[in-house]
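One protein chain omitted, others in place.
Our next item is chain A:
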């Protein structure tokens, strides 16, 4: 009897089983490869896994929606994981109190620089507005960044990739660059790494130098960034909020096409967000 390979493939490519198995399997393999080769920064397992899975989808012509039907079970855990960030943050509070003020000021500067540079460069080089919004959210840790990106009308998937790429790039060049520019204190380097390259940068920091307390400080970023984004958002969002119910419901996991909402958001954000956004842009351009 001739097995029906085509039938099997049709069944598998439509069922959640394949997407879920592939995600876990490829991630596990990427981690093993990364460990085996001595944790080189450029081979970060998330980047490898995304690259392999994305090429796989393109190669086999599998639609993202079908893949996501399985991968959504993993994706859903981002919500509880974001909430879980409160636990390490709470554990660090004591240590952070000593250095709180200088670090807070430095991080705030870092965030403003990140935001301004993203806006400036993207608008000077003429990036799509959708891309600009996605880039704006990039300096926070990935789960938070994706939420913000969705909230300000960007593309969460693009933001996730940009955040990961930023983290890897920052972690690879960070220590060398800073030493060359006269920043030698490991504690200061740690904070800067955490600010520019968040999670990946922090991991790299631990690897280079065990001044744990100071490296752990990056966790301060979340509340701080939120404050900044919230201020930005608060001005911008008047126009959007009337229709926000449907978008928000979609923030976590429920939308299988992560991007399908974006056109909707674009229309909704129309008036106020655009005006204020461009005022901010113009203001920054005036400064040069």
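Keep in mind that, in the parts below, a residue touches a chain if its C-beta (ideal position, glycine included) is under 8 Å from a C-beta of that chain, and two chains touch if they have at least 3 such contacts; residues count from 1.
Simple rule for what comes next: contacts and distances are computed from a predicted model.
Of "Carbohydrate ABC transporter membrane protein 1 (CUT1 family)", "CidA/LrgA family protein", "NADH-quinone oxidoreductase subunit L" or "Peptide deformylase", only "CidA/LrgA family protein" is the UniProt protein name of the chain excluded from the display.
Between the chain not shown and the residues A:4, A:35 or A:128, the one that touches is A:128.
Touch with the chain omitted from the figure is made, among A:12, A:43 or A:74, by A:74. Hidden from this view is one chain, which touches chain A at 23-24, 26-27, 45-46, 49-50, 53-54, 57-58, 64, 67-68, 71-72, 74-75, 77-90, 93, 101-103, 105-107, 109-110, 113-114, 117-118, 121-122, 125-128, 130-131, 135, 138-139, 142-144, 146-148, 150-152, 155-158, 160-162, 164-166, 169-170, 173-174, 177-178, 181, 183, 185, 188-189, 191-193, 195-197, 199, 222-223, 226, 230, 233-234, 236-237, 240-241, 244-245, 248-249, 251-252, 257-259.
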